[in-house]
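Shown here: the complex without one of its protein chains, the others still in place.
Per-chain numbering from 1; labels A and B assigned in written order.
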Amino acid sequence: MVRVLGWFAVVAVVAGLAMGFGVAPREATQGNVQRIMYLHVPAVWVAYLAFIVGFVASIAYLARRRNGADHLAHAACEVGTLFLGVNIATGAIWGKPTWGTWWTWDARLTSVAVVFVMFLAYLLLRQAVEDPERSARYAAVLGIVAALNIPLVHFSVYWWRTLHQPPSLLKPGSSSMPGSILTALLVNFAALALLGAYFVARRTRVLADEAEAIA
Amino acid sequence: MPDHWGFVAAAYGLALVVFGGYWRWLGQKERELAALKRSDPPSRTSPLRSEPASRPTRP
Partner (left out) sequence: MAWKDLVVERRSKETLNSLLFFSLALLFVFQFTLGPDRERLAAVLPGVLWLGFILSSVLGLGRTFMVERDNDCWEALLLAPGDKSAVYVGKLVACLALMLVVEATVLALFTVFFNVDLGPALPGLALVIVLGTLGIAAVGALFAAMTSQVRARELLFPVLLLPVLVPVLLGAVKATEALLLGESLASVAHWWQLLVAADVVYIVVGLLTFDVILEG
């Protein structure tokens, strides 16, 4: 089943690349460097989706204490951190030619950086606690706190400063993007989401096998 | 505005390295676990755990 998911992901990624480089037009103001967005934007959506999965799985673990929920929470938070890291790095690579700088402390970048560090801390906690049962409990609590903190981080940082591109997809009313660019974004989102799901599924399985091996 | 294909390549290349690296790391873990299982077949003296609660404790 995991392998099937993997193959779907491969197909979707190829489709995404085709859309991003073949179908989508050269952007008017930025030029072709804008094509990095087809990787950068879906990555953060997938990351946040993963953190939500981790949040739900953490609650599920604390409620029923099923090890499967713990493994899922761990895998989801790990994969989410991975995708967020890719988002930050590709954002910096995009920013250098476009804004002239690798980094700036604007709202979006700062929020994402804080969330990234929060979940890095989650992974660190996982490593630091040796007893598996205690690790599961503590990480679940942290996973819940961190996920609930995401909107707080975004609001606080957004009010602190706003320099990033105005969010074009979540604006009420019609999207301000030409149709083919939006389609390319959505296809790439599906691609990265499938890739993320494949990674989470495979990582969960590895964690379950590891737990069995220790037991 | 110039196209900066170098940066585009760098971004996609980075993603390839990161995701590819993670994929390989997962494969490595799976191989280690498979080797462990082969060299030390688990002997099940007790029936499969039916209750979802705690992990089995060592006697």
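What we mean here is this: contacts are C-beta pairs under 8 Å (C-beta built on N, C-alpha and C of every residue); 3 or more make two chains touch, one makes a residue touch a chain.
Being a predicted model, the structure only gives us computed values, none of them experimental.
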**Prompt:** Which of the visible chains would the unseen chain be in contact with across the whole complex?
**Reply:** A
**Item:** Given A:52, A:125 or A:208, the one touching the chain that is not displayed
**Value:** A:125
**Request:** Kindly state which of the options A:142, A:191 or A:206 is in contact with the chain not pictured.
**Result:** A:142
**Item:** Which residue of A:114, A:186 or A:211 touches the chain not shown here
**Value:** A:114
**Asked** Of the residues listed, A:52, A:153, A:186 or A:211, which one is in contact with the missing chain?
**Response** A:153
**Asked** When the complex is taken as a whole, what residues of chain A touch the one chain not shown?
**Response** 62, 114, 117-118, 121, 124-125, 128-129, 133-134, 137-138, 140-142, 144-146, 148-149, 152-153, 155-157, 159-160
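Basically, only the chains that are shown with their structure count from here on.
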**Prompt:** Rounded to the nearest whole Å, what is the centre-to-centre distance of chain A and chain B, using the mean of the C-alpha atoms as each centre?
**Reply:** 18
**Fill in**
chain A contacts chain B in the complex at 26, 29-33, 35-36, 39-40, 43, 64-67, 82, 85-86, 89-90, 93-94, 96-97, 132-133, 195, 199, 202-203, 206, 209-213, 215
**Item:** Residue ranges of chain B touching chain A (in the complex, touch as defined)
**Value:** 1-5, 7-8, 10-12, 14-15, 18-19, 22-23, 26, 29-30, 33, 36-37, 42, 52-56
